[in-house]
Structures are given as C-alpha cells and as structure tokens.
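All remarks here apply to the structure that follows.
Omission of a single protein chain aside, the complex is shown with its protein chains in their original locations.
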C-alpha cells in the first residue's frame, strides 16, 4: 500500500497495463514526450517508446476512430481526450460506432477500448475547460461509463476498463487529480465495473454522487454528522452505465430520503435517471421529495471567481441540502 | 382551415417564412431540386431559387456551422439534417457553439437558427434511420428543443422557431409525416415555444408524451376510456427545453399518477427529467410510482420486422400501461 | 496536382480464368441486384440500395487484395465487392428480407450494411465516412503489430492492409479528412477507394467540391492519388493491385478514385427524375461496365455466347434459390432485439 494522488494511480494503472499486454497502446494529444497536459502519461513515452505512446494529430474524432479501428483489429487502445470539453467532435464516432458495433454486428465485432477524459469544474477553466459530459454517454447502451473518486478505485477501475471487451468511457475528476489522495495497493488488482460503493454508511439520508462530488459528499456527510448528528449514507456510484439500480434502491430502502449530487447543470444531468428510478421502484419507501443538487441551468461554468463559485457544488452546499432533507 | 399532413404543414411554414423574410434561407443535403428526401422542401427550390434553397455538401457539421456563421451575420438559416441519426457529426457545433454563443458573449452575439431533423422509429429504418436524439439536446441550456405532434402545432411552432432569436432544435416525428393529419389555419399564425398542450383532459392518470408518442397516447387514452372508463389526461409536451414544469405539475396535482412515454431507449431519455421533477416537486401529490414507458436499453431500433415491433412503443402498450397505473 | 490516370491497356496481362471470374461476379451481382429491385416493386421487401453500374469498380478492386484476410470496410453500395470477398447471395437476401441468420447483423441493420468477421469485413454503420478513420485504425494496428513484434510483416495468413470504400459525396465529411490524415502521417497500409458516381443522392459533385477530382485531394495528405475509369474492371484491378503492392511493401497509402455512374435511383426510396435528365442516364447506360467487359472478353475470344448463357442460367438459379430460402426463413423473434448489448467479460 502506498498513498498516492488520483492521477498517480491512473498513471500507475496505465503503466502496469502497458507492461502486461503489448496490445495496449495510448494515443491522444500531447501524450508523448509532454506526458499529457495533466501529466497522466508522464514517463510512459520514455519507458514504452513512440510506437506505443502515440501523439495524435489535434483531432478528437480521429483519436476515437483510430482507436475503434485498432480495437476491432485486436489492439487495446487507451485514447486520451485532453479535456472532456473536447470530446464532442468525436461524438458521432462514440454514438454511431463504438456504442453500436457489437450490437449491430450481432456480436461479431467488439470494441475493447478506453476513452479517458478529465472533466469537471472549479479550476478556473471557464466554459470549455470545466464541462461535465457524462450525461450524454449514459444514454448510450453499449458503452460503459465509469467515474472514480478515489485513487484505489481509479487504478482498479482503469485496469478493468482496459481489459473490458467493451468501449469504456473513463471520466476523471480533474479537480481531484492532486487534491484527492488515498492508499493504493501495490501491483495488480481490479475493481469491477458495475457495482457502486457505499462510501459511508448511514440511515437518515442517502446521498448519491460520483467523482469529485462523491469526495465532497463524504466530507459533507462528516460535517452534518458532527454538527447535527445526521447519519448520511454516501453512495459513490462509480459506474454510471450500466446503472447499479440495486445499490441505489438498497440504500433508499433504509433511508427513504435521497439527495442526488452532481456538478453538471441540473436538467437532464445524470441525477435525473437516479431520481426517475427512485420515483418508480422506490415509491414505497419514499419519505421525502427526491432532491437533486447540481449546477444551475446555464451553458457552462463561468471563469470569473465569484461566478464560478456560484456555479459549483461544494461540501457546504451539500451539507445544507442534507440538513434540509433530514428535517423534512 | 385546411386539413393537411404533418409534413405539408412544415413545408407551408417554411414557404410562408421564406416569403415573409429574405433573411430566411434553407440549407441541407438534397433540399434543392430533390425537395429533401422526405419532400419537406418540395417546391421551394423552384419558387425561391438556388440562392435561397442551398444544397449543402454531405457534411452535417458544416451545415450547422455555416448556419451559425450566417446567423451571427444577420441571416435566419433553416438547416435540415436529413435524419436525426446524422446530427451527431454536428454535435460539437451545437454543444460548443450554438448553445453557448449568447451566454459566452455576455449577450452580444445570438444565433437565430433552426435545425430541423426527422427522428423516430417504426419505419424499417434500422439503427441509423430510427433514432430519437432529443435527450442529448435537452441537456443544453441555451438551446430550445421543440417536437410537434399535430400539423397545427408543426406550422405554428416552426414559424416561432424561425423568428426566435435563439437556436431551436426542431425534431419532426417522421413516422407521422403523412400518418398524422389535422386542420391547419390558412396564413400566418404562431404557436409559442414553451407551453405544453393538454391534448386530452382527464383525472385518473397523467400521460406525458411528445411527437409520435403524443399522437399514440391520445389514441391510447381513447382506448382506455372506451374499454375501462379510465379518464387519462394527455399532456403533449411540445417544447422539451425549456421545460414546462408548471404544466407537468398541474396535471399531476389532479391525477397523482404519471406515465411518461417516449420512444427513445429508457435510461437517460427525456422522461427521466419529467420523472425527476415529479419526484421532487410532485412528491406531495404522488399516489403511485412514476412510470416510464420507453424503448428497451439497446443501442438502436432493429430493422427486422418483429424486433422493430418489439422495440417500439405503440398505442396498445400505452393503453396497458395506463390500465396498470390506474389500477395501482 | 500529381494525379495519375490509369488506362486498362497499361495493365499487365490478367489470366483468362481470372477475367472470366471477374465477369461472373459482375454478372451475378447485377442479376441479384435486379431481382432485389423487382422484389421491392412487388412490395415484398422494404428497402434496396444498389450496386448497379459500380460492378467493375468493385470487382476489379476486390480481386486485387487478400480477400477474407485483409481488413475490408466496404460501403452500402458494395454488393459486388462483398460477393467477391465471400458473402453469398443468400447472405444478402436474408438481409433484404431481414430474416433470421442474416450474417452481417442478425437482421438488425438495414440491408447492405456489411459485416463478416470470418471474412474480416468490418461492420458498417449508415453514417457515411465513419469507416474511413476505422480503416486507418486497422491499418495502424497492422503496422503496430509488426513494429512491436506481435506479427510477422510477411505472414500472408495475417491482414496486411485495410481497404475502405465510400462515395465521392461522403468525402466532404470531416471523418474523411481525419482518416486520410492519419493514413498519411503514419504512411499506413491503407487504400481508400472512392466510387465517384457523380451524385450524392441528388447533389452533383460540383456542389461538394471546388476541384474536379477527389484524387486531387490525396496529395494534401501525403497519400498517392489515382483517377481510374471505374467502368473498366481491368483498369480497376490494375490500379488496386499497384496500391496493394505499395501497402504490402510499406510504401504507404493510396487513394483510388473510380469514376463511374449509378444508372438507377440512389435507393428504393429515391426518384432520380427530379435531379437529372433521362438523356444523361441513357448516355451512361451505354457505358455499362458489364456490357463493356463482355465485349472485351468476347472480342478477345475469352468468352463465348454459350459461356454467357451458362453463366446467366447459373446466376438465375443461384438468385432464385437465395430468394426462395430467404422467403422461407422466419424473422428473428422480437425479443432478439435484446441481445448483444455488451460483449461478455472473458473469464
């Protein structure tokens, strides 16, 4: 066990997978000598060379499409999108191609690839370096969508993603790259794609979150435990697609109160699906309105300091929402 | 008043807007002499000429982007995407550009454009000629998303869209192009973008739907009225973004039971947002689980006959779901 | 622009057997295609998209690479090419009827959306040009495997190139640009065949492009560009063979633009009278690639009327049989819509 940051765990996962399997290669913008703009691929170019760590042209569509073509030809591409904000040029390739290849070929051709992208706000990135994009991709059966919130999970889930025979969208909360630290086992282990994780056990309110917001929700849960004696259960969803309905409902059965937290804008963000599941299958257990705490419905996270803070969800806002709901 | 089909109403709206305002032009694939593959622009090339009815290169990104550049320069483009399935290459232009232009320029530059696209299944179109794509765009504040279900609304809403200073996604249920008929007033009128329409008044169950499914829901509501004496209220949402929360909640206050119908695949389809709104603000009125009836979570609508029928929602499936819910 | 126009007469000799085989596949494709149009007119099937007029371009190209081994990314018009690669008339007929056992997609896709893993035909969507960067990706994988020691570069049982087809209109897409660019930057074993039939549904090429040839654009990517008469099967075979040799020898990618024509509507949903004159269509019908090749072969004494009659009869039998078997086959059950969303984890 070693303590490391979220991004170090990600680098280590890639390093070990590259060493384990020659079919694994990395492509993306500046992933080579530069080691990625966030340094996620730092040192890998020196270790594995230009054949396996491939600087791509500045063209996301092609990064994903080349990955698809290489994956059907038996390789295991890890495609880095520099910022999740810049995944949109590749949207057609993800929607029409990666997500549908296995189904449309009646199970003949599969696309074992990982698309990694740092996402999320609070880093003075303005509209185009702060986006949450997971909502779009969770509407696409055929894809898996994974968002880790701890270094342990980041390494284990990324390894599972590399070995998965399906296309996996792996979104990384970039504000937590260096801010989130934790113990990571040495060497090989995986965390399965699918099951959510109970980050904190509680009985009063279920807080559903992922990524940076799962990290914040855990902090907020401690805050309200201390200040108000509220026992909030934090469900770190980790895998957004396929949805872990069972974990979502199991926690709700205990608490009857749900707060769904995401940093994306509210309307049609991923929390809508969690709320919809609860509104149907959780009806019998429902003791309060199902609440969503999310960004406002504006086109992006503003750059300027106060506007950014206004937009972003933080532990205090979460704690307040938990208190509110607990008091309902 | 003349009875006409949905697509005739759409053609008439464009014809009148072209006649009214020289800034209006149409571009898209095959919109010129061919009159569009569905014939929505039939006759307009002959009437308005090659300058105003412009066959585009086979490249959706550019169709939208040219529209944006023309709109900021004072024109009023109507951009046709041949099938909604082929809007994905333009996704970046819609997400990063059209939806954010006004906000990111602090209200300096606006994008008065309409993007028309036929969507939906049941026409033996297979995975790539059957898609519902509205869910993606309803997550984008700055866009308006409109889906008519009657010829009257189609004409009136499309005219509002052309005159709107914002980018409007105008999705047309192509299965209903010729199947849906109705009275359409002569000459100029508009239907405002925003408010939903109560397509049928009822007290037992609220059925929320749009497009072809609103048409089907009305049929289903008549079926259950006849067969079971159930009074279902049908709310034709018409404008999906901005969401008409008030109309959604008002109906629910009466019935306490909600069935949300859409032909897209279930998870993270637009119905998730309607359910999430009800689960929060409708909590006090909730008499039954909030139900969604939608396509299965598979990557697309299959081509082959029985599989397609299996996928598609139809009036019978809706009627059964209403009965179920009424009996809860 | 360094565009080379290749003429049939420059081609090295092609064996009489191979020439007859080419003729046979062109004919088989044509008869199958004509039958399918008829089935549509009879209301028996929902949709057809046709290879008529394109047979020389497709058959000439298909015989030039290692069929069934090299990665092929055909497009929806590539019936004749896919027959040569190894798909059967029954495979195709199961597709147009949407019947159980349809090999490309289990009848999930519309007809002519080819896929066959055993033949290394990679599954296609309907979104045009998406397959171009995929083919570049597969070509990248071939080069990668060779460089990192996962594959012997000269092993003929392994794929050594990726070949992709699309229409001229589809080259307007950004996907084409980005795919061509990778092929050029990495000098991949990649061949792009543009079947230029002058129209994208109704839109003529001068509305797609300010330059007269798609091949004029190849140089911009460091890709060799060749224009060829796509109605001349031997010319097509020859230029593709050259491109294949280049790819196998690590000499880089080639774009081949086959000038041809579609004398029928775009698909069974189209009516081409609104956008082109009957005279133009008739003129091109006189350049029909099958009639033309038949004349060449007959004049060279490689084909007799008896040969032709035998082939026609054989084609009819095969097409009859394929239609009959497809009609007798049931649809996949409705719930088959639920399968194959995710590939299972390997255990």
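Per-chain residue numbering starts at 1, and chain names A, B and C are given in the order in which the chains are listed.
Just so we're on the same page, contacts are C-beta pairs under 8 Å (C-beta built on N, C-alpha and C of every residue); 3 or more make two chains touch, one makes a residue touch a chain.
These figures come from a predicted structure and were not determined experimentally.
Chemist: Checking the contacts here: which visible chains does the omitted one touch?
Modeler: Result: the unshown chain touches A, B, C.
Chemist: Specify the residue from the set A:15, A:222 or A:297 that touches the hidden chain.
Modeler: Residue touching the absent chain, from the options given: A:297.
Chemist: Which residue from B:12, B:41 or B:96 sits in contact with the chain not drawn here?
Modeler: B:96
Chemist: Which listed residue (C:159, C:184, C:265 or C:332) would be found touching the missing chain in the intact complex?
Modeler: C:184
Chemist: Tell me where the left-out chain touches chain C, residue by residue.
Modeler: Against the missing chain, chain C presents residues 1, 172-178, 181, 184-185, 187, 206-211, 216-217, 219-223.
Chemist: What chain B residues would touch the chain not displayed?
Modeler: Residues touching the hidden chain, for chain B, are 22-23, 25, 51-52, 57, 59, 61-62, 65-75, 89, 92-93, 96-97, 100-110, 112, 141-142, 144, 163-166, 242.
Chemist: In the full complex, which residues of chain A touch the absent chain?
Modeler: The list for chain A reads 29-30, 32-35, 37, 55-59, 61-62, 85-86, 88-89, 124-129, 296-300, 302-311.
To be clear about the criterion, only the chains that are shown with their structure count from here on.
Chemist: So which chain is farthest from chain B, going by the mean of the CA atoms in each chain?
Modeler: Of all the other chains, the one whose centre lies farthest from chain B is C.
Chemist: Could you state the distance in Å from the CA-based centre of chain A to that of chain C?
Modeler: The mean C-alpha positions of chain A and chain C differ by 40 Å.
Chemist: Which positions in chain C are in touch with at least two other chains?
Modeler: Residues 102, 105, 108-109, 113, 125, 127, 174-175, 341.
Chemist: Multi-chain contacts in chain A: which residues touch at least two other chains?
Modeler: Correct list: 89, 92, 96, 100, 103-104, 141-142.
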